[in-house]
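Excluded from the complex is one protein chain; the other protein chains are retained at their positions.
The block that comes next holds subunit A.
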Amino acid sequence: MSDLITPILMPKWGLSMREGTLAAWHVEEGTEISPGDEIMDVETDKIANVVEAADGGLLRRRVGQAGEVYPVRALLGVLAPAEVSDAEVDAYVDAFEMPQVEEDEDSGPAHDYADLPIGRIRYTTREGEGVPILLIHGFGGDLDNWLFNIDALAEKAPVHALDLPGHGQSVKAVDNPGLGTMVDAVVQLMDHLNIEKAHLVGHSMGGLVSGQVAIDHPGRVASLTLICSAGLGEEINSGYIDGFVGAASRKELKPVLKDLFADQSLVSRAMVDDLLKYKRLDGVQGFLEALRGNLFVAGRQAAGIVAGLAGFSGPVQVIWGAGDAVIPQAHANAIPGASVTVIEGAGHMVQMEGSSRVNDLIRDQI
């Protein structure tokens, strides 16, 4: 009967996650769960998020206790149809052995590096069938901005996420970085991965990059999802951009990052520390200053994609957080014919704060 039993495990968000706190259950024992249902809240030292069910079924047992810390892949709950007896569920729980978590590569999908004409680019891949999804982060971000999306999207298609040049663990030494640099990196990575055509999903500056790829190479873009995107209007919270570029310490950076979230308590010490570690890598400061100089001139966005996208025939959807404090929500309606969704209770990082809605919207589009 144990092949009828499906475990609910502590998720693993990113390479560095070792354990998480099961903050709360959202479902009672005896509930029929569908894939994608919000079943519990999990917190790590970096971030908190709601966990969606990966599998459907009847929740027979809540093994994990709210408030307790569990290692990644620990058994938190048991799904099984009613014909499985309680004794069999008990036996399954007792016999459950945590899948071994290795310290390095085996601890989750690893990152890869591609040596491209533009330089070394880091990316990560989830295998799957069909036209791939390519996730493109924003200014100062990296591929971990998609922690809560990448595995959920992989149920529908192969997924790749990259660190743009100057970001994350990709090349920092780039002359006069601008929009063209970013577009080149995306197209070169697609070539490297033998991706003829992809669904591009871009957040913030990554939305601008996605749109520009669609304008320059329309044959290689199957659809566009623009999330709190740059390039759809002139206004931008230049206080955020300047604050992010200028911050040299935890104390300076933390208040700036609060602009990113509707729930500002999500800005954890570990999140601030990780961004400081990035900003302190050789070459990053100069890169960010140069990129700001090219993309955000005198507090306005210098580049736009609205006019250019008039010639793009693929589906375009725009997703915005209602509480976005970086780019005005009014920009969401800039593209004629695009479907627009505004998500309440989420800020600029809507793909994190509203991850289940965003994942649904992207899966529906492709």
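Going forward, a residue touches a chain if its C-beta (ideal position, glycine included) is under 8 Å from a C-beta of that chain, and two chains touch if they have at least 3 such contacts; residues count from 1.
Methods note: contacts and distances are computed from a predicted model.
Of the candidates "ABC transporter permease", "Alpha-ketoacid dehydrogenase subunit beta", "Extracellular solute-binding protein" or "Tricarboxylic transport membrane protein", the chain left out of this view carries the UniProt protein name "Alpha-ketoacid dehydrogenase subunit beta". Among A:4, A:24, A:281 or A:330, only A:281 touches the chain that is left out of the view. For the options A:12, A:111 or A:199, the residue in contact with the chain missing from this view is A:111.
Of the candidate positions A:4, A:24, A:66 or A:248, contact with the unshown chain belongs to A:248.
Only one of A:46, A:60, A:122 or A:199 touches the chain withheld from this view, namely A:122.
On the side of subunit A, the interface with the absent chain consists of residues 16, 103-104, 111, 113, 122, 169, 172, 248-251, 269, 273, 277, 280-283, using the contact rule stated above.
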